[in-house]
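Removed from the display is one protein chain of the complex; every other protein chain stays in position.
Then we have chain A:
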Amino acid sequence: MTSDSSSFLTALRLSDSFLPVGGYTASYGVEQYLNEDRLEDGEDLQALLAAYLRRVVGPCETVALANAHAGAAAGDIERLFAVDERLHAVTMPREFRESSTKAGAKLCELLGPATATSSAADGREDPSAGTGSSVADGGELVAPFADAIHSDATPGHYPIVFGVVAAARGLPQLSACLAHAYSFVTGLLGAAQRLGRFSHTEIQSVLESLEPVITDVCEHHVDDDVTTMAAFAPMAEIMGMRHERAGRRLFMS
């Protein structure tokens, strides 16, 4: 059994920009929106991120994460592969796929099999826990899934790995989806702040206004079947594709 306190810390850790998985190099098209002067102010930024949440993060990534979490909890590795493959297929721009799979591989390295078993074995992460208690139901798929990523048998998209490690560490499905969506938003806000001219207070007010959207899309999509996974964000996808040929680029996507 994993305590609420430790799962809360897992959520914080997974959504923290301190997590070294290269998230700060991804802008998912935001750099291109700025290159093309399509984001003038906080309102534009808010509208863009709300659209991302409703059309991509919710119907694609949250669905992928939630299904990966469920697949891990059920010990069903075929389900993980199916979810990963589907997310790969619906993520159009090449750079979006690369940002996601690179971050996924890093997350797997950091919180994957070695750390899951060592923290379970010596209980160092939670001195009050008995041996083996850090790995909740679903932990047994972490190692084979990591192997599959390593051998290129599956792409290993970030939301899938996120779902697998969250399940292994006892973070409930909805909490995992919220942590992921929140870190997606703060990652993009950070990118916009570094590239454009947005003040810290403006960025925080955009974040605040997006909070209900985050909770709404996560609650709405957490129980969706994997077959519903689909994005509709043609403009963002075009921006993502144009970014490949951008004259100047500071971000990987």
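Basically, a residue touches a chain if its C-beta (ideal position, glycine included) is under 8 Å from a C-beta of that chain, and two chains touch if they have at least 3 such contacts; residues count from 1.
Following the convention adopted for this analysis, contacts and distances are computed from a predicted model.
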According to UniProt, what is the chain that's been left out of this complex called? Choose from "Tat pathway signal protein", "Osmoprotectant transport system permease protein", "Urease accessory protein UreG" or "Molybdate/tungstate import ATP-binding protein WtpC".
"Urease accessory protein UreG"
Would you write out the residues of chain A that touch the absent chain, in ascending order?
18, 20-22, 24-27, 102-103, 105-106, 191, 194-195, 245, 247-252
